[in-house]
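Left out: one protein chain. Kept in place: all the others.
A, B and C label the chains in the order they appear, each numbered from 1.
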Amino acid sequence: MTSLVWLTILFPLLGAVINGAIAIRRPEAKGLVSLVGVGALLGSFAVAIGIFLEVLAGDGTATRVLLWQWMPVTERLSIDLTLQVDRLSTVMLLVITGVGSLIHLFSVGYMKSDPGYARYFAYLNLFVAFMLVLVLGASLPVSFIGWEGVGLCSYLLIGFWYEVDANSDAGKKAFLANRIGDFGVLMAMFLLWWHVGTLDYDGLARQAPEVLAYAGAPVTLIALLLFLGCTGKSAQIPLFTWLPDAMAGPTPVSALIHAATMVTAGVFLVVRTGVIFSLAPVAMEVVAITGALTAFFAATIALRQNDIKKVLAYSTVSQLGYMFLAVGTGAWAAGIFHLVTHAFFKALLFLGSGSVIHAMHHAQHAAHAHGDAQDMRLMGGLRRAMPWTFVLMGIATLAIAGVPPLAGFWSKDEILAAAFVRGGGNTIYLVAWGLGLLAALMTAFYMARLMAMTFFGRFRGGDTLEPHLHEAPAVMTGPLVVLGLLSIVGGVLNLPGFAGGSHYLAHWLEPVTDATLPYLDRLEMPHGMTELLLVGGAITIALVGLALGMWTTLRRPVLTPAATPAATGLARVLEGKYFIDELYQKVFVGPTVWFSRRVLWQGIDQFLVDRMGVGGTARVAKGLGWLGSRLQNGHVALYLTLFVAGVVLLMRAVIGGAP
Amino acid sequence: MLIDLSSPGGAALALLPEIVLTGWALVVLLVASWRHRTAADSRYVGILSIVGYVLAVMATGWLAWVGARPEGLPLMVALDGFRYASHTLLLWIGGAVAVLSWRWLERQGIIAPEYYVLLMLATVGMMLLAGAADMITMFLGLELMSIAVYVLTGYDRTRRASAEAGLKYFLIGAFASGFLLYGIALLYGATGHFNLVLIGAQLSATEPTLMAKAGLGLLLVGFAFKVAAVPFHAWAPDVYEGAPTPVTAFMAAGVKAAAFFALARILAEAFPGYVELWRPVLAVLAVVTILVGNLVALAQQSMKRMLAYSAIAHAGYLLIALWAHSDRGTAAVLIYLHAYVITTIAAFGILASIERAGARTVLISDLEGLYAARPFAAMGLSVCMLSLLGFPGTFGFIGKWFLVAAPLAEGELLLPIIAMIGSGISIGYYLPVILAMTLKPVRTRSAHQTIRFPVPAKIAVAICVLAILVLGVWPNAVLDFATQEAVQLRRLAMPILTR
Amino acid sequence: MLLGPSLALSAVLFTLGVLGVLVRRNAIVVFMCVELMLNAVNLSFVALAQVHGLGGQVMVIFVMTVAAAEAAVGLAIILAIFRHAQSVDLRQLTLLKG
Partner (left out) sequence: MTAFLAAIGYEQWILHVLLGLPLLAIPMILIMPVHRARWIALTVALIELVLGLGLWWAFDPANPAMQFVTDVPWIGAFGVGYRLGIDGLSVMMVLLSVITMPLVVWSSWRSVDTKQRGFYALLLALKTGMLGVFVAMDLFLFYVFWELLLIPMYFLIGSWGSSNRLYAATKFVIYTFVGSLLMLVAIVWMVMEVGRATGTYSFAYEHLLAHAYLLESSGPWLFVAFALAFAVKVPIFPFHTWLPDAHTEAPTAGSVDLAVILLKMGTYGFLRFAVPFFPGFALSESVGLVMAGLAVIGIVYAALVAMVQPDLKRLVAYSSVSHLGFVILGIWGSTVESVQGAIMVMISHGLSTGALFFIIGMLYERRHTRKISDFGGLARVAPLMATAFVITAFSSIGLPGLNGFVGEFLVLIGAFGRYPWLVAGATTVVVFSAAYLLWATQRVFFNRFTNPLNEGIGDLNMREIAVLAPLLLGMVWIGLYPGPILRRTEGAARMYIEMVEPYLSETPTVGGTMFRGGR
């Protein structure tokens, strides 16, 4: 089965091609599209399970499947299209195909009435194919195909409704932010190849420590460059601004790409190249603190957002920060663990919000009303109309807030504990832990606020809409239920000792992560009193946050957008997302465009080179010619004078010259 | 065949082409003196004159075929391949100009068949100039050519421009002749000889004297004038513009070619010992000529004037080949002159057909849209422009390569680079002509309706244009010929020089 | 005999001719100055013939012939231009320029 791993990629790829063809020839054949689109994913998922079973039975050694030689340039640089199946990629494989299948299924309902249905599934299938290339690639360049490919699909899907300028803008922004990161990845590859002589993950893990000095400048640079790529892909400071905008895409896309899978690729990459990172302690600190800061700041922004998807988007950014905090401390398994549980509950949240939006949208449509279907200030009391959605989103909220025994609690707790332990010897990690803790509080708060604004209180969208609010069809709620279950029990993957588990996932991943051990102090997880204190603290924080969130939101009636007064002070800053977008626009984008147009194009190209350089030469030549022409004034006397002058000069030269 | 040039018979034999052409010119003159009233007379005389060129070419061919060589020293005229080569080219120019003038004269209202006689006599002069082995012959040839061309320039008496051009050419030309003559006198004084080879032997054997140096300088002045090198060029644009167009062609092609042939011979045979003296002069002349010619050509609107300045620039290029002072350089002169002459004839031929009687000179902008009306004329002129530019695929390009190769073989870099810079400037005035003809729309409906292209002229131009193209791709015959003949120039003089 | 002075005289005459050409504006006078130049050279030839033999004298005959022909043609041309311009002042002959 493992050798057939390429099938998991081929199915969605074929799906994309077929759906693409349908999109062009017969876009109305939605039944066929659903069959192909979902079928491809289910096929992939089936193969994935088969592989998983085989890997489960195996001893943890990686299997490499050579597809073909990609770039056979020289003996020293010969890049093959090789897929690598090991425990890490199997986890990712399962998450991607599993959650992917659910989201595809959900999309069948969600996108039913969209004219671009076939195109949508083509993109989505293509995305899955690329995502699988990313996680299955056995070398950096192969992963890079997927890495950029998912960026492409993300671009296409964010701008799916391209006729709205803002959507196209958001897609472009996402791709560009990713490209900034890709600069880092590319540079890291160059450095790695010239230093280590290979780009295979295997080879890197084995040879990098031999060549690259521990904590040396090269390895630190390489790690930081790789991390730059991760900040782009996984929306970390400073490149996080694209992710909230990416919510312009259809909601299942947000769930799949911008919550469950693609954005976690950065975390995956750090784990994959863990050896490099573990050789560069400074880079690890940077990863951890960046993650913690992102977790914190994104959470603060989420506090004041009113768009339901925006809240979730910032929440995603924040949760991704946790994952980086985890891998930055060297708790590789914790990072992956959170990645997995987050995939469950965040996908659930997004799909739930999609369900809400779907309902709002349909209600507006039915009532011939126009309004923002995503503004929570226009929702409220939806629990009555949408009980399933309400319950499932509630589960997810508890999970993300870190209420035991739901999945999110275990993974988040693991991360915070790891940071705390590292913090014992390194203040940076302690600060990171503190930030993480605060972020946890805020997470609980904004999630409670979201639930309260959406499902509690009375409906604020208008009386005409209310009768039209309905629960989503089964094809949509079905996947929600599955995700809900996973959000509840996901924690068992990696239960800690005090809960009767044995860090199963962490041990399972050891064949992958153990390569980093020689360069990393082993994380001695706290035991006994400390552990209980930490766990207790985390639970307290989650509960306090939830309660606060509920209370502050429901304390007084939520104002509709029209009635909301302009925010001031800190609230304004938060609502304006710290004005980072505006800052980037003013500092980077605007000046670059201005510089390119005024200085480079009009200044250098048109004026300096063309008009002064080339045109100037031509004008000077013409001018000289004109002068000469004036001199030729028709007077014989002048001609004769010139002649005689010539004679004099010539005679001087001949007579004066040495023979 | 060895010819004893000191005997009258031998001399007559050696001068056979000149004698044939002169004799025929006299015959034609007789005919013309009695039939010179109508256009038909003019055409008749024209046809008759062409026979003369053919006969002279045959005579030259015979001399070349029998391999006529002088017994001992070449007295008066040279008997070598270089002379035959130059004769062929010059006779060809004369004939071609006669063809181009045919009917053209009538159209311009010039009915005076003596024109053809003058043309023939001028050709005789050119031949003597180019073939002279002796300063006296050379001077006579030069003057014969010049006087005839003075008349031809001012031939269109009804046009003031023609008369003015004639006067200017005459005054400055006579002035220049004075210098040349003085140069001859000084050389005679310094060496006691008129014969080029003897002068060369004398000069190589003795220390340079002031007199000899001054003689060389004045001689150079005289020739610089004839080839229109800057600063002795000022007459050329005015005269070229004012003269009847076929005569302009004759001047631009023939006079320049003859002067270069003579200069090449003089420098090779009489002044090999003074090479250090004349090389820098030639270099400076070449540079200045190339730059001034090309730059001023940029500013021209009139086709004829533009071609005049371009002709000046080409004289500059040719000076570079002479500078090389090698067989390769002489071959380059021959090849480049062939290319230049063929192209010039064709260009002026087309230009002549476009001119209207009594109208002002043709401007570049007058050519706009020519391709639509007269595609072949436009294509022909385009080929000419490209050849003058030295564009691959044309004969001009082959000439340019040889031209550049000659000084490079001597290790000289600056001159070829200057030549290339000149060539770079020249695209600035050749290209607009092509642009106007092929890419610009025609200005008025009536434009290009008055073009008259008599069949003989058409054929002559077509042959030229085809030759430009064919020789541009397959120049072997001309190259072999030129290389062979060029070598002879020095080889015959060498034994005497080294005696 | 008297070679040096003859040549010097010739040179002076030649220079005078050149100067005349340069300063005079009447076409006929200019032409006469050119003739002066030619004849100055003739003087040189004659003087040099004393040393080098007959060649110089032969040359003089030729030059005189040529000068005569030149004069004939030149005067005809000047006549032609006079018909157009009603003047032989070179300063007025600037139709062709540029």
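In this text, a residue touches a chain if its C-beta (ideal position, glycine included) is under 8 Å from a C-beta of that chain, and two chains touch if they have at least 3 such contacts.
All figures in this text were calculated on a predicted structure; none of them were measured in a lab.
Displayed chains that the missing chain touches over the full complex: A, B (touch as defined at the top).
In the complete complex, the hidden chain is touched by one of A:4, A:66 or A:593, namely A:593.
The missing chain, though absent from the display, is touched by one residue of B:73, B:363, B:435 or B:451; that residue is B:435. On the side of subunit A, touch with the chain left out of the figure occurs at residues 20, 23-24, 68-74, 76-77, 81, 141, 144-145, 147-149, 152, 155-156, 159, 162-165, 168-169, 171-172, 175-176, 179-180, 182-183, 186-187, 189-191, 193-197, 210-213, 216-218, 592-593, 595-597, 600-601, 604-606, 609-610, 613-614.
Counting over the whole complex, subunit B has residues 386, 391-393, 397-398, 400-402, 404-405, 408-409, 413, 416-417, 420-421, 423-424, 427-428, 431-432, 435, 438-440, 475-476, 479-480, 483 touching the chain that is not drawn.
The definition used in the following text is that only the chains that are shown with their structure count from here on.
Ranked by separation of Cα centres from subunit A, the top chain is C. Ranked by the number of C-beta pairs in contact, the top chain pair here is B-C. Chain centres here are Cα averages; for subunit A and subunit B they lie 79 Å apart.
If each chain is reduced to the centroid of its CA atoms, subunit A and subunit C end up 96 Å from each other. Chain centres here are Cα averages; for subunit B and subunit C they lie 25 Å apart. Multi-chain contact residues of subunit B (touching two or more other chains) are listed as 168, 171, 175, 179, 237-238, 299-300. For subunit C, the set of residues that touch two or more other chains comprises 18, 21, 30, 90, 93, 95-98.
Contact residues on subunit B toward subunit C in their complex (touch as defined above): 136, 139-140, 143, 147, 150-151, 154, 157, 160-161, 163-168, 170-171, 174-175, 177-179, 181-182, 184-186, 188-189, 192-194, 237-239, 241-242, 299-300, 302, 305.
Those residues of subunit C lying in contact with subunit A across their complex are 18, 21-22, 25, 30, 90-91, 93-98. Across the interface of their complex, subunit B is touched by residues 618, 621-622, 624-626, 628-629, 632, 634, 636, 638-640, 642-643, 645-647, 650-651, 653-655, 657-659 of subunit A.
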